[in-house]
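Here is chain A:
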Amino acid sequence: MAFCIAVIGKDNAPLYLTTSDMEQELELQYHVNAALDVVEEKCLIGKGAPESKELYLGLLYSTENHKIYGFVTNTRVKFIVVIDSSNVALRENEVRAIFRNLHLLYTDAICNPFYIPGESLTSKKFDRAVQKLMSGTA
Partner candidate 1 sequence: MIIYGVYIVSKSGGLIFNLDNNVPRIEHEKTFTYPLDLVLDYDSKKVSVSFNRKDGINVGHVLVAVNGMPVNGVTLDDGRDVRTTLDAPENYPINLKFSRPKMTTNEKIFLASMFYPLFAIASQLSPEPKSSGIEILEADTFTLHCFQTLTGIKFIIISETGLNGIDLLLRKVYELYSDYVLKNPFYSLEMPIRCELFDNKLQELLAQVEKTGISNIDK
Partner candidate 2 sequence: MTIFNLYIFDKFGTLLHYAEWNRTKKSGITREEEAKLTYGMLFSIKSFVSKISPHDPKEGFLYYKTNRYALHYLETPSGLKFVLNTDTTAINVKELLQQLYAKVWVEFVVRDPLWTPGTVVTSELFQSKLDEFVRQSPIFGIRNI
Partner candidate 3 sequence: MSRQASRLDAKKVNSEFLTLTYGALVTQMLRDFENAEDVNKQLERIGYNMGMRLIEDFLARTSAPRCLEMRETADRIQQAFRIYLNIQPTISNWSPASDEFSLVFDSNPLTEFVELPPDLTNLRYSAILSGCIRGALEMVQLEVQCWFVQDQLKGDNVTELRVKFVRRLEEVIPAGED
């Protein structure tokens, strides 16, 4: 369903990244990084009113093969989801659902008292759940 799901910390350091296609990993990582700039623009963090009050930012940009969507929590953690451009069956509300679920998983993961905020997310529980989300079997 999705090619790549990434969680990026407040300071733009990646906390978690997974791709379904190892061959495209570098390209996907590049998309994620590029997306962060768009996110910054959209949110204008710290500089006046953001464009939208919604946490879901929608489509950040698209390339020939990929569509890149973004989401920023109130705590300034960014979620980036890359999906296949050719997948026309995937509707907007399904993308929203991916983010909503990802947000739930993320909040649960940081509520683990043994997780230190800002460190990369190594939780197996989190990873398993995200993999399911990515394959659309969640």
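Basis for inclusion: all candidates are chains of the complex that A comes from, given by their letters.
Going forward, contacts are C-beta pairs under 8 Å (C-beta built on N, C-alpha and C of every residue); 3 or more make two chains touch, one makes a residue touch a chain; residues count from 1.
From a predicted model like this one, the values you see are computed outputs, not experimental measurements.
Student: Would you mind pointing out which option among 1, 2 or 3 touches chain A in this complex?
Tutor: So the candidate in touch with chain A would be 3.
Student: Within their complex, state which residues of chain A touch candidate 3.
Tutor: Counting only chain A, the residues touching candidate 3 are 108-109, 111-115, 123-125.
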